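Only one protein chain is missing; all other protein chains are in place.
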Amino acid sequence: MDLLEYQGKQLFARHGVPVPSGKPARTVEEAVAAAEEIGYPVAVKAQVQIGGRGKLGGIKIATNAAEARAHAEAILGMDIRGLTVYELWIEGASDIAAEYYASVVFDRSAKAPLVMLSTKGGMDIEAVAEEDPDAIAHLHVDPLVGFQDFHGRELAFKAGVDADVVRPIGAILKQLYHVFVAEEATLVEVNPLIITPERGVRALDAKVTLDNNSFFRHKENAELRDLSAEDPQERMAKERGLTYVKLDGNIGILGNGAGLVMSTLDVVKLAGGEAANFLDAGGGSKAEAITSAVEVILANPRVTAVLFNIFGGITRCDEVARGLIAAFAQIKPTVPFVVRLDGTNDVEGRKLLAEADLPNVYTEATMDGAAAKVVELAGPARA
Amino acid sequence: MDLLEYQGKQLFARHGVPVPSGKPARTVEEAVAAAEEIGYPVAVKAQVQIGGRGKLGGIKIATNAAEARAHAEAILGMDIRGLTVYELWIEGASDIAAEYYASVVFDRSAKAPLVMLSTKGGMDIEAVAEEDPDAIAHLHVDPLVGFQDFHGRELAFKAGVDADVVRPIGAILKQLYHVFVAEEATLVEVNPLIITPERGVRALDAKVTLDNNSFFRHKENAELRDLSAEDPQERMAKERGLTYVKLDGNIGILGNGAGLVMSTLDVVKLAGGEAANFLDAGGGSKAEAITSAVEVILANPRVTAVLFNIFGGITRCDEVARGLIAAFAQIKPTVPFVVRLDGTNDVEGRKLLAEADLPNVYTEATMDGAAAKVVELAGPARA
Amino acid sequence: MSILIDENTRLVTAGITGSEGTFHTLRNRDYGTKVVAGVTPGKGGQNVDGIPVFNTFEESVTQQGANTAMIFVPPPFAADSILEAEAAGIELIIAITEGIPAHDELRAYSVIKKNGRSRLIGPNCPGILSPGKANVGIIPAQFFKPGNVGVVSRSGTLTYQIGNVLAQSGFGNSTIVGIGGDPVPGTDFVDVVAMFQDDPETELIVLSGEIGGDAEEKAAEYIAAHVTKPVVAYIAGFSAPPGKTMGHAGAIVSGSSGGAEAKAAALEAKGVKVGKTPTEVAELAIELLGAAA
Partner (left out) sequence: MSILIDENTRLVTAGITGSEGTFHTLRNRDYGTKVVAGVTPGKGGQNVDGIPVFNTFEESVTQQGANTAMIFVPPPFAADSILEAEAAGIELIIAITEGIPAHDELRAYSVIKKNGRSRLIGPNCPGILSPGKANVGIIPAQFFKPGNVGVVSRSGTLTYQIGNVLAQSGFGNSTIVGIGGDPVPGTDFVDVVAMFQDDPETELIVLSGEIGGDAEEKAAEYIAAHVTKPVVAYIAGFSAPPGKTMGHAGAIVSGSSGGAEAKAAALEAKGVKVGKTPTEVAELAIELLGAAA
């Protein structure tokens, strides 16, 4: 789960990472009250997961209440690259002597956390990585050993940070690593990490991705939300424990296993169709889960046909068939379904479907055949 | 540093290890007030570092204020095997269904923490180890990996704890390991670890040894004291940063390096004498440290002669000589000194001593010769 | 021959007393796998359809000679169970559990690597099937028969899909290995491809990858340098939008790396044929094996 800037900063503050003092606000009144409490000048910052907010008008400096009000009014509700601003973060404006970049990422390739530091902060770090890779100091940390003080020094010296901040930069890197481990993040990024004119070090932005699988250990993290990123179908799916990603097409997809579902999207595309979603019913899906998933798929008004592509392992095809039958009983779908069942208990599943004789439901023997059929039934995607 | 029971329990409580609620008391009034607050019955427990306090009258149960007062009066100031009771720990009396033993020790041989668990708690564990070694379950923990949940289960199953407490016993072992690591202990021992009739698990005693070298990271631990174990000379030495252990003889010993000092004690003993102390002036001792050490040695009234045995490495013999000369100027000792200087700058050191011509100071060329001489000068130890 | 599991596999299942654990363990046994024990803390002394249950892995090793573990315990406890199996000296640990926290996986992987005595397959994988010899996990064995195609895949159901198409074309399998799609798989494509290269029975290797990470790219390098047998690959996720997590924790496309196009290109650049659909993979396999025969 990607956190909003202010959620990340609140996490940082809990672990002692220095951040400017600030308050979140969901209304203009809250924003002005926060600004008054913090003291001017303040930065009024749109809380959306988009790089380059500032250039798009999502960050403004206010030097008095009138300006704070005007900026809050302008930014709240604003659309930034398709995301609506529901929340603001009001924080004391910082004087900046230098802008650095720091991050801890879960490096899958090395199977170890990777810590990065650059003095070229405040800009697109991917561009820096491409144009001037030596400007970013890298260090992998052995997870059994953890981040040592010398790691911080080594990164600071390699990145060429100013001599007087080698120690505090090392210390903040250690803290960021601690946040990464303690909160079970897969990404902790600060851009810019600023040096103030008083030679203090502060995280002026915060980008944190948490591991949803760890939320049973982190109840408070599980409750964090990003209103701007919430799609109604995705929220519905999440509440039902389904892995659902909304896409732009018109063919609803349900499969079991992420790989098979992705492959199904690809095959549908090759057959000339466009998927409306990714939905992995997961391993061992019971009938109720299938019924529930059908509801989520059909809640997307763009869907004109649905493809079930099931290859049973843990998932039993008879359970899938029962779920589909129950869904038809409850929801009475008006769009056609193409169903392909293979694997564990496929014979029973197909038999159940045949007996139920659901209206507008087509069974297909192969994945390719099922894709062709659903594309044919769905017709072209609406604009 | 060995903690008193109550200091250990307060440490436990900070880390979530379940302990009976209690309060320390240094006066009878404090003891009665604590008992009243906790509620009867309470245990009134002498705070001294001695096994078997209970049998020696150091632990009493009080069921009302009068009894609490009487027990506090009896125990405070009591002598238990040579230690005076200066502090009490008043805690709610516990009902006991079973007594277990649990510990985490720094196993130097294996170079890893060793966790032990036994259902034969409440008695001398060394006797159990000797008579019935299988009654103690052992497990070494890889310090880079730490204590895992399965370690707790494995120990609990091996020790044969009651099935219904396998989980809580595992959990408390994990907590004790955490105390061991977080507080940088070299020993964390609970005997007995009790099971209450309600099947709760609680540490009824606490024996914790902290690593003095870690105190720069643990300011609050550095301030813990055991009044009953404090000897005036040892306290004086500690305040001066000297490694000093008081012994029973009459020959004051100063050397540099623990091994050499121990060897000096041995050689003095072989020569027929008895050392009054162990004092390691440490590496690189400056003149002031030597002067200071002489004061500590002479503060012990039993001392009838002093042996300096120095073999200079980091320590420079000229510094030692200067320190001794300064000590003579300040303290004017009345007992004879035998000085043996070898190693770094020994020529300069011996020259300084010769020039100073201190009264009653004898230089010797060899360790054996110096030991013989000091034994001769010291005379027999007083009773 | 086969790799990883065979007639000598002596399986212990962690979480055997759970419903899924029971179901699949018995299914594995029905297939012919030697299931020697189960582990469920606190249920030692019980049995599951005759399979003795122990409190600890250590007992399953000392008393039943278990050498392969299948992990079926829920995600919060799975890493602990993997580490317990490792500490008990079990050589092969197959973790089926899905949804293990990434940092738990990292820790388990790091400990196993440090000690160097066990191999972990998964987590979040369907297991391993050596047709005709042993089945450990949830792969529906009825679709597969013994043969000369080795399959290694990050995705479970996709494996069955590909295997099924191959089977319908008459091919059997030496071993099918699901390595899982999680961020820190215990075993990578490279490891399994190397085993297939050394396995005399395997004549063709099928590698089924997906978006995210760089395991496919590393496999491409390895194949070019070390593998003489023909390899056919499939990559799922061409139509996945960048930056979205698609179910598998592993299936994240971030930036330009980890995308399906790049993976396919990397493999093709090293001479590996890449099928666009599972069906095409089977067709390529037929082509190559025909050529190889």
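Annotations
Order of writing sets the chain letters: A, B and C. Residues in each chain are counted from 1.
Everything that follows uses one rule, which is that a contact is a pair of C-beta atoms (placed from the backbone, for glycine too) under 8 Å apart; a residue touches a chain by one contact, two chains touch by 3 or more.
Keep in mind that what you see is a predicted model, and the values were worked out from it rather than measured.
Within the full complex, the chain left out of the display contacts the shown chains A, B. Of the candidate positions B:N191, B:S228 or B:N256, contact with the hidden chain is made by B:N256. Among the residues A:A74, A:V166 or A:L270, only A:V166 touches the chain that is left out of the figure. Contact with the omitted chain, checked across B:E5, B:D280, B:D318 or B:E364, is made by B:D280. Considering the whole complex, the residue from B:Q7, B:T291 or B:T344 that touches the absent chain is B:T344.
Of the listed residues B:E30, B:E73, B:D211 or B:D226, the one in contact with the hidden chain in the full complex is B:D211. Residues of subunit B that touch the chain left out of view are 106, 108-109, 111-113, 126, 142-144, 181, 184, 186, 211, 213-214, 216-217, 243, 245, 247, 255-263, 265-270, 275, 278, 280, 282-284, 310-315, 342-344, 366-368.
Listed by residue number, the positions of subunit A touching the unshown chain are 142, 144-145, 148-150, 153-154, 157, 163, 166-167.
The working rule: only the chains that are shown with their structure count from here on.
Chains that touch both subunit A and subunit B are the following: C. With centres computed as the average of Cα coordinates, no chain lies farther from subunit A than B. By number of C-beta pairs in contact, A-C leads over the other of B-C and A-C.
Averaged Cα coordinates give subunit B a centre that lies 55 Å from the centre of subunit C. In subunit B, the positions touching at least two other chains are 144-145. Multi-chain contact residues of subunit C, defined as those touching 2 or more other chains: 107, 111, 114.
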